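Heads up: the structure comes next, in C-alpha cells.
One protein chain omitted, others in place.
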Amino acid sequence: MNLINEWAFIGVFAAVAWIFPTLPLVVSWVFRPKRANAIKLQTYECGVETVGDTWVQFKVQYYLYGLVFLVFDVELVFLFPWAVAYNRLDFFAFGAGLLFVFLLTDALIYAWRKKALEWL
Amino acid sequence: MPTQCLDILNTPAACLISSGIDPGLAEFIGILLGVLAVSIAPLVIVIGLIWVERKFAARVQDRIGPNRVGPLGLLQTVADALKLITKEDITPAGADRLIFNLAPIVAVTSVVLMWAVIPFSPYHVGVDLSIGVLYVAAVGSIGTLAIMMAGWSSNNKYALLGAFRVVAQLVSYEVPMVLALLIPVLLAGSMSIQEIVNSQRGMWFFFFSPIAAILLFISTQAEAGRAPFDLIEAESELVAGYNIEYSGMKFGLFFAGEFVHVLTNGLMLALLFFGGWVGPFVDDAPLLGVVYLFAKGAVFYVFSLLLRNALPRVRIDQMLAFNWKFLVPVAIVNLIVTAGLWMVVRQLGIAPGAGFENDFLANVPAAAIMFAGHLLLGGIIMTMVRNAGRRQRAKDTTTTALTVADDQKMVTAQ
Amino acid sequence: MVPLWMYLIVAAGMFSIGVYGVLSRRNAVAILMSVELMLNAIIINLVAFWRYVTPTNMSGQAFAAFVFVVAAAEAAIGLAIVLAIYRNRRSTVVEDVNLLKG
Partner (left out) sequence: MLELNPQTIAFFIFAVFGLGGALGLVTTRNLIHSALYLILSLFGGAGFFVLLSAPFLAAVQVLVYIGAIAILFIFAVMLTRGMTRLKEVVNRQWWASAAVGAILFALLLTGVILPVWGDGGTNPNQPPTDLVATTEDLGVALVDGNQYVLPFLVSSLLLTGAMIGAIVVARDQEVS
C-alpha cells in the first residue's frame, strides 16, 4: 500500500467512525417521544432557575495549565523526529537532545518556583 | 496482470480483482471491508465490556450484578441500549444546538479512530501508518475538544465548570503520556506501531524501560478518566460534570466512548511495551496474534477495573500536583536515562544488531543493563518520594499537635 | 497530483482572509485567531513549495516546524497579554485599549 492509499483508508475510516455514532442518534430521534415543555427544558441547576449568564468568568489558573501544556506539547513534538532518527545518531546528537530537554526543564522549574502549577 | 488470490482474509482486493472486478473498485471495496471490520469491532466489544465492568464491580461490592436479562445477564447491555435509544432526549433551552449534538459524536469518533492503526497480527492491521504513535496521540487530543464543546454548549454552570476541570486534567496528563510514547519510538527507531511490535520479537520493551510503561499506564488511566482520576464524572461533587445536561443516547455515546477508550489504552500499552501480537507460533497462525493481543490488553483492562473499584477519588489540586510535580519530572528523567543507556549499549556494541532482533539471547545483555539502570532510577525516585513524604508528615504532625494543645488551653481557660 | 498553483491559491486566500480579520475585528482574541490563520497559510505554502521543488531536501519541513513554534509562542504570549488587559480594563476590544493615547 502506498502513502496515499494508506490515508485513503484513514479518510474512509474517519467517515465510517463518524457515521457509527450518528446512526443511534438518528434511530433514537425517530423512535423517542418528543414531548418537551418549558419545565423539562430548564437548565439542571438544583431546581432553581439559572441566575445570570452561564458564561461566567473562570480563574486564570486554567489558562496557565493550558499554557504550560502548549509549550511542552510543541517541544515534545520536536523530539519525535529526534527519537525516530536516534539509532542513526551519535553522541553529539544525543547532547543536542539533552540540551533541548534541559531548556524544557528550565521552563518547568520556573513555573514550579513561581507557583504557576499550584491550584489556588 | 491477474493477481493471485492467496488469502481472502488478508487481501480481499486481490481476490476481487482475480474474480474480474475493476481494480479501482476492488481496491475501494477492500478498503471499505477493512474499515468496517476494524471500526465495528470496538463498538461490539464495548457491549461485552460494560457487562464485564458491572459484574466485576458487583463482585467487589459483594453483589451479584446483572442477572435477569439473558444468561448471566449478558443481554442486560442490549436492553440498556434499547432503553437509551427510546428515551426522551432533552436539549436544554439556551443550549447551542449544533455543538451540543456534535460533541458526543466527536467524542466517540476520536476514540474509534485510534483503532485504525492497531495491528492485530503480523498481517491484520487497518493501516500501518509511518507516524502511527503520533497519530494515536493526535487523535486522542481531539477528545479534549469534544468535552470542551459539550461543556460549553450545555448552557449550564456545572457543565462548564466540569469541562474546565476535565480539560485541565486531560491536557496535563497528555505531557507524561507523550513522553512515555517517545520511549518505544526511540528504541525501535520508528513511529509505525507494526514496526515497534516487530522489534519486540526478541524482548518486550517493558524490560528496556519499565518506568515508561508504568508512566504510560498511569497517564492513560487519567486520559480515559478512570478512577482514581475520574474527576470527569465525579457524580458526587460536580453532579456528573460536563455531561450533566445529556440524556438518552447522547449520554450513552459519551459512556461508550469512555469504555472503548479504556480498552484501547490497554491494547496500546500491550502493543508498545508488552509485544502486542508477539507470542509462540504466531508466524504459523497469524490469527493467534489477535488472541495474544487481546489477552494482554485484557490484563491491563482488568487491572484498570481493579483500580477503579479499590481506590478513592483524588482532589483536583492533588491530581494536578501529582502530574506536574511527580509524573512530568520523572518522565523527563526517564527519557534522558533511557536515551543515555541506549546510547551506551549501542556504543558498547551489545545492542541486538540487524538480523538479531528476533533472538531472545542476543537481547539479554542490553535488556539487563537497561533494566538495572531503570531499577536504580526507580529506587532513587522512591527514596526521594519517601523522604519528601516523611518531611511533610513531620510538618503536619507538629502543626496538629500545636492546635490540639491550643484547644486544651482554651478549654482550661474557660 | 493536484498542480502547485491550486495549493498556492488556497493558501493565498486563507492569508488574505486572515489579513482582513486582523484589520477589521474589534475583539483582540479574534485578531489573534486571524493571525494564527495567516501563519497556517504560510505553513501550507512552505510545505507545498517543499513538495514540488525540493522534496528530497529537509528544509521545507524543518522551516514549517519552526513556524509551528513561532505560532505557539505567539498564541501563548498574545493571549496572556489579552488576559492582563482584560483584568485591568474589563474589555478585550482593541479600541478601548488607549492608555498610551494620553
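Chains: A, B and C, in written order; residue numbering restarts at 1 for each.
Throughout what follows, a residue touches a chain if its C-beta (ideal position, glycine included) is under 8 Å from a C-beta of that chain, and two chains touch if they have at least 3 such contacts.
No experiment lies behind these values; they were computed from the predicted model shown.
S.K.: What are the shown chains in contact with the chain that isn't displayed?
M.R.: For the complete complex, the undisplayed chain touches A, B, C.
S.K.: Touching the absent chain in the whole complex: find that residue among B:L75, B:I99 or B:V364.
M.R.: Residue touching the absent chain, from the options given: B:I99.
S.K.: Suppose we count only contacts with the excluded chain; which residues of chain B make the list?
M.R.: Residues of chain B in contact with the hidden chain: 96, 99, 129-131, 134-135, 137-139, 141-142, 144-145, 148-149, 152, 160, 164, 167, 171, 174, 189, 191.
S.K.: May I ask you to list the residues on chain C that touch the chain which is not drawn?
M.R.: 1-10, 12-21, 23-27, 29-30, 32-34, 36-37, 40, 43-44, 47-48, 50-53, 55-58, 61-62, 64-66, 68-73, 75-77, 79-84, 86-87, 91-93, 95
S.K.: What residue numbers in chain A mark contact with the hidden partner chain?
M.R.: 3-4, 7-8, 11, 53, 55-60, 62-64, 66-71, 73-75, 77-78, 80-86, 88-89, 92-93, 96-97, 99-100, 103-104, 106-107, 110-111, 114-116, 120
The rule is short, and it goes like this: only the chains that are shown with their structure count from here on.
S.K.: Measuring from the mean C-alpha position of chain A to the mean C-alpha position of chain C, what distance in angstrom results?
M.R.: 20
S.K.: Please work out the Cα centroid separation of chain B and chain C, and write it as a whole number of Å.
M.R.: Whole-Å distance between the two chain centres: 34.
S.K.: Please output the residues of chain B touching chain A within their complex, sorted ascending.
M.R.: 27, 31-32, 34-36, 38-40, 43, 81, 84-94, 101, 104-105, 108-109, 112-113, 116, 126-130, 133-134, 154-158, 160-161, 164, 167-168, 171-172, 174-175, 178-179, 182, 185-186, 189-191, 239, 244-245, 248-250, 252-253, 316-317, 320-321, 324-325, 328-329, 332, 335-336, 339-340, 342-343, 346-347
S.K.: Which bits of chain A are touching chain B when the two form their complex?
M.R.: It comes out as residues 1, 3, 5-6, 8-10, 12-14, 16-18, 20-22, 24-25, 27-29, 31-36, 38, 40-45, 50, 54-56, 58, 62, 65-66, 68-69, 72-73, 76-77, 79-80, 83-88, 91, 94, 97-98, 101, 104-105, 108, 111-112, 117-119.
S.K.: Any idea which chain A residues touch chain C in the complex?
M.R.: On the chain A side, the touching residues are 60, 63, 67, 70-71, 73-74, 77-78.
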